[in-house]
Every structure is written in structure tokens, then in C-alpha cells.
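Remarks on the structure that follows.
All protein chains but one are shown at their positions in the complex.
Right after this comes chain A.
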Amino acid sequence: MTVTKEFLKEEREQSWRVDVRKLLKNKERTALKRVHMGEVAPNERVKSNVEVNTGLTADEAIDEARRCLDCPDPTCITGCPVEINIPKFIKRIELGEFLDAARVLKETSALPAVCGRVCPQEKQCEAKCFYQVKMQKEPVAIGYLERFAADYERESGQISVPEVAAPNGIKVAVIGSGPAGLTFAGDMAKHGYDVTVFEALHQIGGVLKYGIPEFRLPNSIVDVEIDNLKKMGVKFETNFIVGRTATIEDLKEEGFQGFFTGSGAGLPRFMNIPGENYIGILSSNEYLTRVNLMDAANPATDTPIISGKNVAVIGGGNTAMDSVRTAKRLGADRAMIIYRRSMEEMPARVEEIKHAQEEGIEFMTLTNPVEYFADETGRVSKVRVQKMELGEPDASGRRRPVPMEGSEYDIEVDTVVVSVGVSPNPLIPSSLPQLETTRWGTIVVDEEKLQTSIPEMFAGGDIVRGGATVILAMGDGRNAAASMHNYLQDKLNP
């Protein structure tokens, strides 16, 4: 599956690419400054769910694209889990050929407008950019450019539907419609398979819908990408839990020959400390699902939400940032992050932390909850926290937080969102006893092929990884599609 250096080189030698490189001298290119992404002002954006980042203008995008040196050895691509041909789409932008740039993205990514918004580019493609690695300069803003090209295409009304091979009549089932499942579905549709995606919830999109808030990823953008898959012939069934509504055996009888499980890591973890089941203490999954999927903050909907004045969010990941910033938007006076390590170890994206700080989120680092207290109605009223200090590095390579004796103090809260990670959803494994799982409940797969212990079943995303990122899930969907294609072709055409 891996893109070969020879192929990239061939592409790079095409005359149009050679011509773009000649437009400016490298010295002129490296003298250009990295573009700044426009943002809605913090005091303005916390009043609604408006998207924080406003996107680049065409001129800004072209200027930024000029910075890219179109390196002979494009190391940026090695940082991308779906191996987007990065210099190729950037050089299309430099020429002002934005629709062509979007087409390049779609050769490898089913969800470019999503990735341009939620990928941790600073740890992936941009971390491998020549500017960053060799010149100690700010990397080319690959993520911004990706978002620009995808948005331009969508807003132009001229969305290209990727070419689909002639139907081969082979039915494959996708379990879960999150980033792994959608990517897998798109790739299999391109190969000509008859693809049906089964989703347990009433909306398609998985974590992109129930998890990531509107101010970071508008649902309308996810819907456009889903529509695109529909145009490619992918079928969707909501309210369908594979293993429950119908078993894998039932689906085999209905003609499905391959299965991809991307059912996600949908089981929230709690800390098991006293008082954690008081009213007003909820998982980030519950909090975000109520607000994002069920639109609970909208008075016109039936789903209730308790939006507190003093909200503490426990954890330091992207989901914690999404939760605490949501709390602020629901009217919290104090919206706090309580995190047991220091800012340096915080796993959230740099941009999300920056945005949260601008919005007045309080960061209580090296602090850990130890107990909750409630008022007479059972509603949480206080959290007792303990200060921590950093000791020796642990298995994750990060310095282990160690409690400081006698450092406990109480903070008044009326809502607590626990965002300390998720475990794999047990529904699929529990309905398939022959499926091999780890002791953590993740599905065991062959690392390269993503094939499970049931040969016709492949798996990827958080149900295998146990809690990772959108783009890694997409990479898995992509690799699994390639492997299943090979598997089914070998099996059916020996």
C-alpha cells in the first residue's frame, strides 16, 4: 500500500510540477512568512458554537503554498497516516487550481475537510516538513492548506466524486460509521464493492458527530463528506447494531462476504473514587453526546442537559478540551481543566490548548481529584483535589505524577466531566466469542493486514488501538480496505 519513492519521483517530474518550481527561487520561498489562520475573537466565539478557525483566503493559501519547496524527498508524506501526496496538492494551490488540489487530496483521503480541521498536524506531516526539520523555521501550514482546498471545493458546488470501478457484486459490511469505517467504505466503493455501513446511532459519522463539537468541526461538513460516499454508491443503515439487530451469521446469509469493524472505543472510563456517581458528574462521552448529537442545549429539543456555573473537566486530552470549551459556551462562569501532569505532558493538540486559554479556561495542572461531595439532593457540590509532583518517567515515557501528602483542598463545582480515556466498546467482541481480543478488550489484528482471528473480518480505529486519533483511524480504514480487497480477490478468483 505504501506509496513508493519511484512513484512520487515520477509525479514530481511531471512538467507542470517542474514549471511551478521554477516560478520562484528557493531563497525567495523560504523568506516568506507562515500564514496566520483567522479566528473569531474569543469573547465573541464563546457566545455560540461558531467555528473558531475562519479558514484561509485564496490569496493567503497561494502565498502559503509558495513556501513549499516541493522537496525531492518529501518527508512530510511519511508523517501522514494516509500518505496524502502533500507537495502535489500544495503545488496545485500555488497555481490557483484549487479544484485539482482537492482531487489530489481525495485520491487518498475520504474526509479531507475533516482532517484539515482535526488532525494533529504539528505531530505528523508538519513535524516532518523540511522547514521544521532542517531550517528551524515554522513548517508549511499543510493542515490549513488541506482545509482550504477541501472547503473551496465544497463551496464551489463542483464537488468531484472519486472514480468508482465497475460493480463487482461482492457485498461487504462496515460496522460503525466513524472515520475508520467511512474511509474503509470509500476505498472499497472505489474498488467496485457493494458496501453497506451499519451504524448503531441514529446519525452517521460516529465520533465526528457525537464527539467533536460544532465549533471545531461543523456537522454540515461531515454531512457533505458522507453525501459524497453515498454518491459513490455506499449504503448506510442507521439504528443497526451488528451482533444484536442481526448477527454476523445473519449478514453472511444475506450475502455479505467481508466485514470491517470500526466500532470505536465507546466505553468511558471513570476513576473509581468516592462520590463519582453523584448527579452532575458525567463522562465526556455523555456530556458531548448530549450537546453535539442530541443538541441538548437547544430548548427546542427534548434531551436535557445540566449546564453548571462551576464546571471541572478531569483530563488533558482533546476530548477534555472539547468538553471544557463546551461548558464555557453553555454559560459556565468557571470552566476548569484538572490535570494530574503538567502542561508539557498534556496530550491535547497545541492549538486546542491555546484556544482554550484564550477563552478563559482555567488550567489546574499537577492536580488530581480524590473525592467528590454532594448537596442534600445528591448533586455534586465540591471536588477534593490533591497536588501532584512529577517523578521518574513511566512506561509512556512521561514523568509519573506522584501525589503530595497533605496537599488536599476543595473546589466548588456543580458539574464535573470525567475525561480520562475510554475503553473499547464491548458490543462486537461480546457477540463474537471466537473473535480474539486483548485483555483490555481491543480486537487483535495482524499489524500489517488488520485482519482479525476471523479471516473475513478486518478491524481498525479505536476498537484496535484503544483510543487514538481520527487520522490514525482513517489510516487503518485505508489499509484494511487494501488488505480485504486482496483477501477477497485471492479467495474468489484463485
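FYI, a contact is a pair of C-beta atoms (placed from the backbone, for glycine too) under 8 Å apart; a residue touches a chain by one contact, two chains touch by 3 or more; residues count from 1.
One rule holds for everything that comes next: contacts and distances are computed from a predicted model.
Q: Identify the UniProt protein name of the omitted chain, choosing among "NADH-quinone oxidoreductase subunit F", "Sulfide/dihydroorotate dehydrogenase-like FAD/NAD-binding protein", "ABC transporter related protein" or "ABC-2 type transport system permease protein".
A: Answer from the record: the omitted chain is "Sulfide/dihydroorotate dehydrogenase-like FAD/NAD-binding protein".
Q: Of the residues A:268, A:401 or A:477, I need the one that contacts the missing chain.
A: Of all options in A:268, A:401 or A:477, contact with the hidden chain holds for A:268.
Q: For the full complex, which residue in A:63, A:223, A:295 or A:371 touches the chain that was left out?
A: Considering all chains, including the one not shown, the answer is A:295.
Q: Which residue, A:11, A:97, A:286 or A:345, contacts the hidden chain when the whole complex is considered?
A: A:286
Q: Can you say which of A:24, A:159 or A:246 touches the chain missing from this structure?
A: Of all options in A:24, A:159 or A:246, contact with the hidden chain holds for A:246.
Q: If the hidden chain were put back, which residues of chain A would touch it?
A: That gives, for chain A, the contact residues 200-202, 210, 238-241, 244-247, 266-268, 270, 272, 276-280, 282-283, 285-286, 289-290, 294-295, 298, 300-304, 306, 377-379, 425-427, 430.
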